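Every protein chain but one is kept in place in this view of the complex.
Moving on to chain A:
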Amino acid sequence: MDDYQTCPKCKTTKYRNPAMVLMVNACGHALCESCVELLFAKGSGACPECKCPLRRNNFRVQLFEDPAVDKEVDIRKRILKEFNKRQEDFPSLREYNDYLEEVETIIFNLVYDIDPTNTNKMIDNYKKENKDITQKNRNRQSQEEMELEVLLEAEKAQQSEKANLYVNAELEEKKQKHKAREKLIDELMFSDADAKSIVASHVQATAALAKEQPKAAAQLSSGVVKSSKFSSGVQIGLRGQHTNSFLPIPKQEDLPLYRYTAPVFDYDGPPPPPIEKLGKLNYFANIRAANITERAGGYTEAMSCCRALQEALGGLFYSPQLTHKAAVLATNASTPDTDDMETT
């Protein structure tokens, strides 16, 4: 279709030059890109068809087949920025429709250059009168329109998610079937039981599986959100989304009660004397006793002594050749008093 596009100035067609791009400016007359470069080398000039002054940087790629439509859409966008009253701003539908028609007439006049002075006057008047409403509506309009669309987009995203779910479920099911069949074949091959009974039990198992599947499907389907709006786009219920977002309280699962078990240390060496016996064994003679301030903080000399002993004895039996298990066995076997036991 694009083959028939022709630049009115240099008569190049899309067929002869596939790289040709037509551009339009405010007047709605098309020119090809190279003609634009040539004619508007200075940055501004007159349209070769209607002689109206144009700027080069206002040229843009022609979107529609008919350049007049491009022009109209441009004007429309400009006008609608100002004329953005909405049905709520009018007391009745009739008046709103009259307003819409007025807007349409203004655009029509601008596009076809009918009565430009009056039209421009009308626009200016309107601008003055409705400044605040226009300003207000600029934000509001987009909001409502977008809300509808965003909702639909969200629905779409949900759908794709669901699709994945179904595909996975199907795959899972297939796998299970396959497994069941393999199992049956294996059993028939290796088991000594009667073949008939094996087949019968297999049939039962598959039937049970088949029964479960509808349940799974139902679960999946319960996740399907019923349509939240009428075909006309009006929502069902009060802002459907908020009522739906009611999260159930997470159910606590029944876990077994906690039970304390003492930690087991493995020293890899002869067990150090327990902390209560340190005094009796006269270990404190060699260290500084704790002073009053330290005692107030809960410190006793037994603590540091015990720790020093543990560090000194721990890992004495460690040998890279012995596995960990063997080492543990060794420590268990050794009595606490045989400090001089040697390890190889």
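Definition applied: a residue touches a chain if its C-beta (ideal position, glycine included) is under 8 Å from a C-beta of that chain, and two chains touch if they have at least 3 such contacts; residues count from 1.
To be clear about the criterion, contacts and distances are computed from a predicted model.
A.B. asks: Could you tell me which of "Golgin A7 family member B", "E3 ubiquitin ligase complex SCF subunit", "Ribonucleases P/MRP protein subunit POP1" or "General transcription and DNA repair factor IIH helicase subunit XPD" is the UniProt name of the chain missing from the displayed complex?
C.D. replies: Looking only at the record, the undisplayed chain corresponds to "General transcription and DNA repair factor IIH helicase subunit XPD".
A.B. asks: If the hidden chain were put back, which of A:37, A:145, A:182 or A:266 would touch it?
C.D. replies: The missing chain is touched by A:145.
A.B. asks: Considering the whole complex, which of A:10, A:38 or A:63 touches the chain not shown?
C.D. replies: Only one of A:10, A:38 or A:63 touches the chain omitted from view, namely A:63.
A.B. asks: Looking at the full complex, which residue from A:17, A:159, A:191 or A:204 touches the chain that isn't shown here?
C.D. replies: Considering all chains, including the one not shown, the answer is A:159.
A.B. asks: Can you say which of A:11, A:77 or A:196 touches the chain missing from this structure?
C.D. replies: Touches the omitted chain: A:77.
A.B. asks: Under the stated touch rule, tell me which residues of chain A contact the chain that is not displayed.
C.D. replies: 1-2, 63-66, 69, 72-73, 76-77, 80, 93-94, 96-105, 108, 111, 145, 148-149, 152-153, 156, 159, 162-163, 166, 170, 217, 220-221, 224, 227, 229, 231-233
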